[in-house]
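Below you will find the structure I want to go over with you.
Excluded from the complex is one protein chain; the other protein chains are retained at their positions.
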Amino acid sequence: MATTPVSEKVVTVSVNGTTYEYEVPTRRLLVHFLRDDLALTGTHIGCDTGSCGACTVHLNGVPVKSCAVLAVQADGAAVTTVEGLGGEELTPLQQSFSDHHALQCGYCTPGMLMSAAALLDENPSPSEEDVKIALQGNICRCTGYWNIVEAVVAAGKGAA
Amino acid sequence: MTTTETETTTTPTIQKGYVGQNVPRKEDRRLVQGQGTFFDDVKRHGMGYVHFLRSPYAHARIASIDVSAALELPGVYGTLTGDEVAILTEPFFQIAAEPGANVRDYALAVGKVRYLGEPVVAVVAQTRELARDASELVMVDYEPLDVVVDARKALEHGSPVLHEECGGNISYSGLWEWGDVDKAFAEADHVVKISELHFDRFNSTPLETNGALVEYNRGTGQWTLTCNNQFPGFAAIMMAPALRVGANKLRFVTQDIGGAFGNKITTHPQLVALCLLARKLGRAVQWTEWRTDFHQSMSHGNERWFLDTEVAVMADGTMTAFRTKALDDAGAYLRYEPLGGVIWSQVAPGMYGWRNLRLDFTQVMTNKAPCSPNRGYSRMQQLWFTERIVDVVAHELGFDRVELRKKNYVQPEQMPYETPNGCVYDSGDYPRALDVVLDLIGYDTIEERRKDAAARGKLLGFGIGSTLDSGTNNFGQSQLLNPELQFSGNNEVATAKLDFFGEIVVTLGTVPQGQGHETTAAQIAADILGCDVDIIEVRAGHDDYWNSHAGFSGTYASQFAVTGLGAVKGAVEELAHQMRTLASMVLQCSVDDIELAEGFARMKENHEAALPFMALGAIPNMNNAGFPIDPPQMNARFVFRPQFDVPDKEKKFGNLTLTYSMQIHACVVEVDPETGVYEIVDYAAVDDCGVRVNPKIVEGQVMGATAQAIGAAMFEVFAYDDEGNLLTPNFYDYHVPHTLDMPPLKTAAIETPSPFTSLGTKGMGEGGGGGIHCVSAALQDALMTSGRAIVTSSHNPYHRVWEMIRHPERSREKVEVVSL
Amino acid sequence: MLLREVSYARPSTVEEAVSLLTEHDGARALAGGQTLVNVMKQRAASPDVLVDLADLDELRAISVSGTTLEIGAMATLAAIMRSSEVDVSRPILATTAATVADVQVRNRGTLGGNICVNDPTNHFPPLLVALGASMTIRSATGERVVTAEEFFVGVFETAVGEGDLLTRISVPAAGKGTGDGMAGVTLGAHGTYVANAAASVVDGTWRIALGCVGAVPHRATAVESALEGTDVDEAAVRSAVEGLGDTLDPPADVHASAEYRRSLAETSTVRAVLQAAEKARG
Partner (left out) sequence: MKLEGTKEFDAPREVVWSVINDPSKMANTMPGVESFEIADDTHWSAKVKVPLGLGGLKMSIAFTKLEERPLEFASLNAKGQGVGALMNMTTSFTLSGEGEKTSMGWEADVKIAGPVGSMGQRVLQPIINQQVGNVLASLEAEVLAAKASA
């Protein structure tokens, strides 16, 4: 006997280490769940086709676009957003973004940081090409990317 | 991946301190922690979410609208239609004289829709999803009309007319002529004719779309707009009369803005709709535009044709004159237009010395999204045009492109240089800048690289793009379009105060969107006050309640480094004087004996006699008894006003901008002749914006403008089909370059301080045109050996390059040389 | 951004998934959602019920049985990129997966989802046709296997009908004398395809499929037979491909005229064939 499809569902999601139990409409996107329900507004929305990466978060440790995931799909999962990256102190990656002027308006920055952080977890000292591939799914309209790529490569060197 | 070189010609005009240093940005900490505050982050209790139902047709009569089904849906708070808007508001003020003056533009479509994506009905509901659901229940009966999307056709007799009240599709036309053009052509050795050039439609697509949270205070009759509009002064001028209130009833608040690039100036129609809804429903309303909405309806860059262009050239390569017919496509409404019809003339001759120019300018309206300022607004089109001319002349007459430029550039010894139309180029050394960029890109190795590429089956091309970045508008130029207008000059405001415990607080009228104003303003202030930059707080964003704004307050048109920092300098110098005066009263000496240094006001001769800022802050605020006369208030407000005159309306002559930054870009492309696919394999840009307060921030602007230029040259275009459907309505079809699309970049800077500004600075950030030009030029160079096609469009995607290779005659027939 | 109301179920077995898809009108399987969710945001299409396959680990398996590479429909593109089985038996699947969209999309997007969408610009439909892949489809009435040609029915349309569930993609493992190639023009690096061609040769027998020229991948049979038995040098390939474009009726859009697509189809075919031939030589 198959379960019955529902249009409201209680989801249990661990976000930045805190476990939330929430009833959400099944059509709600994860990004809206984070921004509107949990008031974690660091995760941004830049498009409506899953193209820009501003909404990138870690879902069970891997970077995904939270605008292309339903909140109910994250039921039982662990989510990390930019708010969960560092504490009071900036992480070396965050510091490197500032040092290299890798942000201007700062709107794409949370997504960039999440993609870059995932790369550094997997590959502590990435090459320029590695970084470009890892950040290809994140659009920035201010910087032209050069300083962002430098910042991530430098953060990697620092870590290595 | 990027290399930077800097040479400074003259020392900056004020004491070295923080100015000129790469001070880390004050903005960064909150932004890298995801703690920025963007408009969509702000919530209010019980706020309603707004969804705009938009027209699926590019041109149609609205026969009827029925919102009843939407209103019945539980959780729907209300709706707004064009019929209500037409009763509750005045049509927006039009900048244009006749015929454009007759356009009736409202917050929502009234009676008729004129472009696909035009807002028709606004629906407000408890959740974002619900508002959209409800909008699907609104029944709109459209009667489709014929559509015109081609500016050339819009001029034809019998073309569909968008605004009947204008008696046609022309919004503005005027003849701009300086010097003796016909004489110059009569004396020319060669006349190069180019029948058609086209600057394509795109914009900067800031990653954050438009939006606002609007609250109405029934008690005071005032609206508060927590938004991301980048030019509140202009928005208020448009909105207040429409809403039949004073500007005092509109409070604009911004903090962090996710990029704007000019595209967030003309949001007043949507903001007015939100104001009406907040008042009607008695609750806060929130609207967040989507990407598709933005692409279909917001702030496209001006599309422009240059028809029947002729260039007068002497045997030695001296270019003496050009004449052309510019045809500008403003889209369906004139939100900021037809100002594009005059802004170009800030750089009428480009960087070249010709004295005889005729430009017959016509702007038409078509069934496409309305145009409004976009980074490089209207000058970019003109500068691309002048650069195309130079490269086509070189190409057809066999001149060396470098030498031709050096010969025709305005020369350093001519600075300050008055152009044929009375603009004054304040400073610069264009030939030297060109040498620097050629050196960066290794111009002397180009021919070897060309051979090497040929061996790999690739066509290599090299191109140069010179571009000016005119900053600090004289708004008097608007009177060249419409003599009745009462705008002129420019201004910006800042306040500076010393607070209770010695905190220094600076507020700005500007509306930053990533330009680092909090940082550069603090650098200026710290140098003047002789204190640590970290104790200076520059309030983030804009708020009308700070009383630090004026009519032209905003961040647009490359002016912060002059107007914004000029205002900061004025306010902080006044505060410094107050601090020294108070110290002199306490220390019983003359003001001249007091200096501000190391965080103290102290006697120059006796550093022991010093008052900490804390004491100076406390005295007037909390400890002011016993003073025979009032202690200074430790609070200063300064309005910076550049010196301008109203231009001569008859001759269309006068100084239209205060400063002229300059960028020269150069690139190398490799083209696959079978597919037209090409790659930019090398890129260099040199920038001169006078004194650089924070070089890294300046370089960041150069890089960003370059990336946008590469996007516009290769990928980004707002293309329409004949029915007025936008074919690139999202980031799927409107491809924005990403990391893997970026070429290696070398940058360099030279500093020729502006003689006209108090800090020697020049506004900058809009130099991206250089990138569009140099890609056009490089492609034309690459195709030299394969049909000698002429590049006639600013946007050159692979399929267009392939067509140039396959059918060179199609562009060849657009160019002709007559030698006398 | 905002989807129409949709109900949702996350079955724990394939049987349960199939019965959900069968019992509910307008039900659709949700794999990685990297296309489906985005289309639902546009409200261009709106299933009534989403059957989330996330918990069906058996559909994520990648294995080699005998001479066949079996890829579960729910294997993500990231998993395919990293799979040693794929690397050993049909590496072009991994190199192609690596050029689809971006890291985030590859982490969620699945091979099954990619081909069930059958957007004409997708990478895998032409490639799987060229590789002679077959698809296994489960339904209430049992299991059936269709060839890649039969699988792709139209734009957004495949042999997976109402009540059906794609469970597995089977690709012949490459032996000696096998070579695969894929070439085309994309919109920006790693962008969506404007035109592409996939070619595969097994012991001198060719299979060539073109993407972006119609509703479904187009087999270039004339070219295939023209290549039969030739020693595949550039001249031979070019003459075999000569005229291919004229046999096509590709769509025109903002990125390419029909004429340009015809030309790209020929160029892509030449390049894909030469790649494959070189690989075949080893």
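Going in written order, the chains are labelled A, B and C, and every chain counts its residues from 1.
In the analysis below, a residue touches a chain if its C-beta (ideal position, glycine included) is under 8 Å from a C-beta of that chain, and two chains touch if they have at least 3 such contacts.
Because the structure is a prediction, the values reported are computed rather than measured.
Counted over the whole complex, the shown chains touched by the missing one are B, C. Screening C:111, C:169 or C:254 against the full complex identifies C:254 as the residue touching the chain left out.
Contact with the undisplayed chain is limited, among C:11, C:32 or C:47, to C:47. Contact with the omitted chain, checked across C:1, C:31, C:101 or C:116, is made by C:116.
In the complete complex, the hidden chain is touched by one of C:98, C:146 or C:215, namely C:215. For the chain missing from the display, the contacting residue among B:46, B:144 or B:246 is B:144, taking the whole complex into account. What subunit C contributes to its contact with the hidden chain is residues 4, 26, 28, 35-36, 39, 42-48, 116-121, 153-158, 212, 214-215, 251-255.
Where subunit B meets the chain that is not shown, the touching residues are 56-57, 116, 136, 144, 292, 296, 721, 723, 725-727, 729-730, 733.
What we mean here is this: only the chains that are shown with their structure count from here on.
Chain pairs A-B and A-C differ in how many C-beta pairs are in contact, and the one with more is A-B.
Averaging C-alpha coordinates per chain places the centre of subunit B 44 Å away from that of subunit C. As a whole-number value, the distance joining the C-alpha centres of subunit A and subunit B reads 30 Å. Subunit A and subunit C have Cα centroids separated by 28 Å. Residue positions of subunit A touching 2 or more other chains, listed in rising order: 25, 27, 32, 45, 48-49, 133, 136-138. Counting partner chains per residue, subunit B has residues 128-129, 290, 292, 732, 738, 740 touching two or more of them. Residues 1-2, 22, 24-25, 27-38, 40-41, 43, 128-129, 204-209, 256-259, 261, 288, 290-292, 513-516, 696-697, 699-700, 703-704, 706-708, 730-732, 736, 738-740, 742, 745 of subunit B touch subunit A in their complex.
Within the complex formed with subunit B, the residues of subunit C that make contact are 1-5, 42-43, 102, 185, 187-192, 194, 253-257, 260, 263-264, 267. Taken in their complex, subunit A has these residues touching subunit B: 25, 27-28, 32, 35-36, 39-49, 51-52, 54, 81-83, 85-86, 90, 94, 97-99, 101, 103-110, 113, 128, 131-133, 135-150.
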